[in-house]
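All protein chains but one are shown in place.
We call the chains A and B, going by the order they appear; numbering starts again at 1 in every chain.
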Amino acid sequence: MPDLTLDGRPLHVAAGTSVAAALALGGDGCSRTSVSGQRRAPLCGMGICQECRVSIDGRRRLACQTLCRDGMQVETRP
Amino acid sequence: MNEHANLLIIGAGPAGLSAALAAAPRAKRIVLLDDNPLPGGQIWRDGPQAKVPGQARRLREQVLACANVHWHSSTRVIANPAPNTLLLENAERGWQIDYDCVILCTGARELLLPFPGWTLPGVTGAGGLQALIKAGLPVRDQGIVIAGSGPLLLASAATAKSNGARVLRIAEQASPAAIASFAAQLPRWPHKLLQSISLFDRQYRSASHVLAALGRDRLEGVRLKQNGKVVEIACDRLACGFGLIPNIQLAQALGCAVERQAVAVDSWQATSQPCVYAAGECTGFGGSERALVEGAIAGHAAVGNRQAAQRLWHRRARWQGFANALNTAFALDPALKSLADSDTLVCRCEDVPYAALTGHSDWRQAKLASRCGMGACQGRICGAATEHLFGWQPSAPRPPFSPARIDTLLCLEHTRDA
């Protein structure tokens, strides 16, 4: 049962939960802000659309293809 | 840190798993990789809210139990720097793998077409919603509308319902006649008939499609055209997918011939390139049963067991018939080409509106002039959409095939051909 940090807030999720799901469990579900300022959330769920890219432990990665791990630092982009 | 595989299998869905199992008795070192954290592909995606069928669990366990099968999770193919060599990346590192033979089981993705409001949070693909729910997305008590085309709509609805969502409407664009004719053929595949009955939902409507996603900062409702009438439904989520398109980029990069937007294969599942096989949805939409058979044929053929491969041909033919019936029934209504308004964003990475694309003669010209397709998805979403909308042919893939850390690309330094 991983404990992670989402935008500075602690979050506890079930084992096997993706970071994409964690965005909705611990926040408003959004992952990024688009070029023209729209808030965006995961779209394709399968590693294609890149809408769900967030910063995970300092690197930009896809939330939908990353499982939550203990101590993980996730930051969505304002 | 480079690696060698006698047989490399890219994609661990039904086709890839089946290929690995078939090849295992005769192959020395098999490497199976997938960009997802767990094997199973889209259809057998595992997770805290997934119900993976027993058949899938058993296959997965059998494959991973083979001592000569090496499994790389969350691993992407980034480049093909030299013949029989690929550059790979996972969360930690990049490395190269060389192989004697490769089986491409790269699957399919959803065709996502732009319509007003489709960029609102709360709008996902149909298969996309299913995948997100399986991986833990909470949907309990949420009102969900599912729209688009194909059997995936019902499957997505079933996953949503079993996790506590209220499915308010399933809008299938195909005509009642097309669906009836497809249903009439289903007894030829009794297993599929059973599946369809179990998935059936009384909110299912044919000849219906999305017009717009409504809401300011996130989705609040959806406007549908339902049998010619416009209806609006308040909802929390809209899951919208217009069928599947094969992932052929890697095959194209390896020089494999493509026919009807899928990897072309012969009866051994061999592509036009020596030592490159392909199986499953990347060779054309056909469902998991066909993918399993194709994977097994490819696996046997790749290790020279042609007898075993040939014994499976009749099963493949049977499931190919199902695939053909499916593709005919769910052919897309031309009306879906006019969903976007002039200000609807077509390219979601660069926020390029529909109006910026009209008037261009091809993909490259439109891309240069508007930035459409220049973003992180590399045109996977908007390129497929504009191919459907305007008939534009996206450009051939170039490395990096997916966004990759520069650190990973540095691994290519010593790959110059002699």
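Going forward, contacts are C-beta pairs under 8 Å (C-beta built on N, C-alpha and C of every residue); 3 or more make two chains touch, one makes a residue touch a chain.
We adopt the following convention: contacts and distances are computed from a predicted model.
*Asks:* From the list "Carbohydrate ABC transporter permease", "Monovalent cation/H(+) antiporter subunit G", "FAD-binding oxidoreductase" or "Cytochrome aa3 subunit 2", give the UniProt name belonging to the chain omitted from this structure.
*Replies:* So, among "Carbohydrate ABC transporter permease", "Monovalent cation/H(+) antiporter subunit G", "FAD-binding oxidoreductase" or "Cytochrome aa3 subunit 2", the name matching the hidden chain's UniProt entry is "FAD-binding oxidoreductase".
*Asks:* With the full complex in mind, choose from B:342, B:393 or B:415 the residue touching the hidden chain.
*Replies:* B:415
*Asks:* Can you tell me which of B:183, B:258, B:308 or B:376 touches the chain that was removed from the display?
*Replies:* Final answer for the missing-chain contact: B:376.
*Asks:* Which one, B:81, B:284 or B:353, makes contact with the chain that was left out?
*Replies:* B:81
*Asks:* For chain A, which positions touch the chain that isn't shown here?
*Replies:* Within chain A, the residues touching the omitted chain are 35, 53, 58-60.
*Asks:* Please identify, in ascending order, the residues of chain B that touch the omitted chain?
*Replies:* Answer for chain B: residues 79, 81-82, 87, 361, 364-365, 368-369, 374-376, 378, 398-400, 403-407, 409-416 touch the chain left out.
In this section, only the chains that are shown with their structure count from here on.
*Asks:* How many angstrom between the C-alpha centroids of chain B and chain A?
*Replies:* Those two chain centres are 22 Å apart.
*Asks:* Which chain A residues qualify as touching chain B in the complex?
*Replies:* Chain A residues touching chain B: 13-18, 20-22, 24-25, 28-30, 34-36, 38-51, 53, 59-61, 64-67.
*Asks:* Enumerate the contact residues on chain B facing chain A in the complex.
*Replies:* Going through chain B, the ones touching chain A are 35-37, 42, 46-48, 74, 91, 109-110, 112, 119, 121-125, 127-132, 135-138, 217-218, 345, 348-351, 375-377, 380-381, 403, 405.
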